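One chain of protein is taken out of this complex; the other chains stay put.
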Amino acid sequence: MKVGIIGATGYGGLELIRFLHNHKEMAELHLFTSSEEGVSFSQKFGHLTHIVDHTLQKIDNDVLAELDVVFTSTPAGVASKLMPSLIGKGPKLIDLSGDFRLKDSALYEKWYNKPAADAKAVAQSVYGLTEWNATAVKDAALIANPGCYPTATLLSVLPLIKHKLIDPSYLIVDAKSGISGAGNKPSQGTHFSEANEGFSIYKTNEHQHIPEIEQAIKMFAGADATITFNTHLVPMTRGILTTAYAPVMPNVSEQQLYECLQATYKNHPFVRVVQDANAISTGRVKGSNYCDMFVKVDPRTNRATIVSVIDNLVKGAAGQAIQNMNVQFGFNQMTGLDVVPLFI
Amino acid sequence: MKVGIIGATGYGGLELIRFLHNHKEMAELHLFTSSEEGVSFSQKFGHLTHIVDHTLQKIDNDVLAELDVVFTSTPAGVASKLMPSLIGKGPKLIDLSGDFRLKDSALYEKWYNKPAADAKAVAQSVYGLTEWNATAVKDAALIANPGCYPTATLLSVLPLIKHKLIDPSYLIVDAKSGISGAGNKPSQGTHFSEANEGFSIYKTNEHQHIPEIEQAIKMFAGADATITFNTHLVPMTRGILTTAYAPVMPNVSEQQLYECLQATYKNHPFVRVVQDANAISTGRVKGSNYCDMFVKVDPRTNRATIVSVIDNLVKGAAGQAIQNMNVQFGFNQMTGLDVVPLFI
Amino acid sequence: MKVGIIGATGYGGLELIRFLHNHKEMAELHLFTSSEEGVSFSQKFGHLTHIVDHTLQKIDNDVLAELDVVFTSTPAGVASKLMPSLIGKGPKLIDLSGDFRLKDSALYEKWYNKPAADAKAVAQSVYGLTEWNATAVKDAALIANPGCYPTATLLSVLPLIKHKLIDPSYLIVDAKSGISGAGNKPSQGTHFSEANEGFSIYKTNEHQHIPEIEQAIKMFAGADATITFNTHLVPMTRGILTTAYAPVMPNVSEQQLYECLQATYKNHPFVRVVQDANAISTGRVKGSNYCDMFVKVDPRTNRATIVSVIDNLVKGAAGQAIQNMNVQFGFNQMTGLDVVPLFI
Partner (left out) sequence: MKVGIIGATGYGGLELIRFLHNHKEMAELHLFTSSEEGVSFSQKFGHLTHIVDHTLQKIDNDVLAELDVVFTSTPAGVASKLMPSLIGKGPKLIDLSGDFRLKDSALYEKWYNKPAADAKAVAQSVYGLTEWNATAVKDAALIANPGCYPTATLLSVLPLIKHKLIDPSYLIVDAKSGISGAGNKPSQGTHFSEANEGFSIYKTNEHQHIPEIEQAIKMFAGADATITFNTHLVPMTRGILTTAYAPVMPNVSEQQLYECLQATYKNHPFVRVVQDANAISTGRVKGSNYCDMFVKVDPRTNRATIVSVIDNLVKGAAGQAIQNMNVQFGFNQMTGLDVVPLFI
């Protein structure tokens, strides 16, 4: 496998490199840049010294066309320009940004405040929520890799909505993320002394992952949902925990919800359904591609609390992207991803 | 003022000491213990060396009776045994634990899993949510100081429920707390290497602050509410942020919600209603008695997001206790509490 | 007292504001800016809402001349331009930057890589290590407030060098600081996701505080020392711990070293000499003007380990500046600074 990464200097790119390093099918790695051509990657990222001593290459379609797979891990609005001309030209394409996720261009332009990608390219793209879309992923030329919040949210609520066990019309998702989700660009809000020891809310009702979640609920569970969704910043580096709230359908028990999750994921190695709420922590999936989840019903209100944790940079980005690559190329889904979470 | 603290070695007790040190009306401080009589307080807590070099005293009702005010900052089930015999015997009593908060003994026993305090003492106690109950606090012999989560939650939702601007029948409160809320006793879950860099949920639907919140909604806003309430642990020491969700009543605007909060608290120095969601962070109230809040309405769902932050050890415990003491003794509410939040 | 702060938006400035807020002699506060005139201070720093709602003023010598004291908490090279023209014009001047600390201009220019301040102004300035220089501070028109690392280092080693108990010719100081010492400007190295969970060394042998420490050892202890001094970044916000190593002079015991420190500081309220190494932590001075220290002698090597902790933003900056102001104006040194460390 010859693999290229555009946007390798971002955190998603760094995690792609970390996992691809131990992917037994990988033969060649190419790192592309729009602005730092010729820079030594390990001089920029000292932790990669003697491991990834590549030089950053100029983005060149002829070079890209020779590769087996190209990942774009770029800010919104970049992949939409780079990818369309490469579709069908050779490499499988996997975009970690949001540029190809929303099928409705108007929706993209409203929530991202940028021009949408070429409509034909968007139409061809496949939403890469691996556990729910492996068949389409297998043949996709271009994969729109899911966002971090949607991955955590959807994996836990989709089975329950699809099986009509909870009511999607009153779905509230309260999401919390480590600060790496804000990317690698320094800012006042991510300055250590100001972010440390502070917990905050951001983008109230305005996060661009909202239409992505709603689209996927429609696509995979067949339901229309207008969700309430808020995001918070946790003073830690990695991890997302989503707490979703929804009314339980009449005569449905907590046990049924649990069994629905268990049954849905029994053949999916990266999803772990747990019964003990104390077994849920972002720490337990840190550095890995696992998604842990559980569900509780409050008998006082008959509302369900559905909790899901992932590492935002792994299952929420680079890990799922490699999982999708594995599916596309017929490898075992765990290839290169079968690592033990760090926990400590 | 002669002040006594029972349970001074807990975090609530340490914060009482910190603020009382700068309270201009304080003349004498006595620290009481059930098990460490004779121990030098500053030997146990080095940060107090040369500041509070007191020796821990045995709990003795005759000594306590000579004081002007006695704070109990003890685990559940302790104040219920100590306080009743002191009511009306001299000192004003302020209990920081949950022992006198719930008027319904059965409810206490169910949620705390301990015997309830003497019913007469409970009946005499006054719930010390200062901004909402100052008149009763003024004459109270025994104050039940509110819990940390209820303080953050109630201050922000009570005005909106009372003025019928949101629907309390579908109130969901997603609460997050720094780890100091778990107290000073070491455990696996609060062991640095395991708590650090992890975000988790605990006591799903089972937190003992649930009936306290519901009782206060009834008491101060006249509404019956059966809430959904969950608590999460943030890898930081101090701070609580509550995100509450509720449907907005028909024809009510975001502006009305904001103005309701503003009007409610315009004469209350510790509550700050902000309009910018980015101005909300636990860091902005750290070490202080402030409660910052804001409200947004999502036009897509017509649901309100109501956010509130406090320092759990200050406005959520020791600070509010001193605020109540100030009211009881006719001091300015800010006496000893007029400090700038640390922010960094 | 009418007080002005130039550079209020930095962390030193914010801490000045925090402590001056509770300084009973303060009547008026003015905040000056070179670039943000007219900006509301509490809009910029939400934690000051309703507390310091000042508008930033233009720097104007006529306005400054009317004040009782002016603090400059500015980057290197700013106060050297602003202060000289104000000397003797009315206000007492206290500079928290390094611009007036080094008496030798060549040394300043070498270590700071900037033009030195006017030589006459430097000659008039008094080095404000309060515990060692109070007499000169009292009459000073311009105080050069010590650096954070020098404060921690000097307070602990000066007595031992002065009394010839340790050998200053082989003094090694290994210093560690929280990240707030790097200031409020975002950078890759202080970006949360990269600074968090990492411990690093910086400016090896090259920190500009080296000549400041050596100058003060000469000035206050009468010894020539060429020190080894290194600085490290700790993933926390506040605090400095310095570990100094030096040979103990012949026939000098650990007890003598301890007694020397004790005797030196017995009338200095902010210095606490402890005997238990486990009583030393930056956490025990957090948010306060205290400096805790201890000394141990290793009988195997006859070398002393001298440890000192301060809050870099308080005793290492704003706190000591106010302590100096108190001395200049004849107030009790503790005025406005008599607070309990946060510890948690």
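Letters A, B and C mark the chains as written, and numbering starts fresh at 1 in each.
Note that in this section contacts are C-beta pairs under 8 Å (C-beta built on N, C-alpha and C of every residue); 3 or more make two chains touch, one makes a residue touch a chain.
Predicted model only: the values in this text are computed from it and were never measured.
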Chain not shown: contacting residue from C:51, C:64, C:280 or C:318: C:280
Residue among A:202, A:329 or A:343 touching the omitted chain: A:343
Contact partner of the left-out chain, one of C:119, C:172, C:263 or C:334: C:172
Residue ranges of chain A at the interface with the undisplayed chain: 11, 14, 17-18, 21-22, 45-52, 180, 197, 237-238, 269, 272, 274, 276, 279-281, 283-287, 292, 313, 338-344
Hidden partner chain, residues of chain C it touches: 170, 172, 174, 176, 178, 189, 193-194, 196-205, 226-228, 230, 232, 234-239, 241, 243, 245, 277-278, 280-284, 286, 296, 298, 300-301, 303, 305, 307, 309, 343-344
Residues of chain B in contact with the chain not shown: 11, 178-180, 182, 184-188, 190-197, 235-237
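In this text, only the chains that are shown with their structure count from here on.
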Central subunit by CA centre of mass proxy: B
Between chain C and chain A, distance of the C-alpha-averaged centres to the nearest whole Å: 46
Centroid spacing, where centroids are CA-atom means, of chain B and chain C in whole angstrom: 36
Length of the line joining the C-alpha centres of chain A and chain B, rounded to whole Å: 38
Residue list for chain B, restricted to those that touch at least two other chains: 197, 237-238, 280-281, 283-284, 286, 343-344
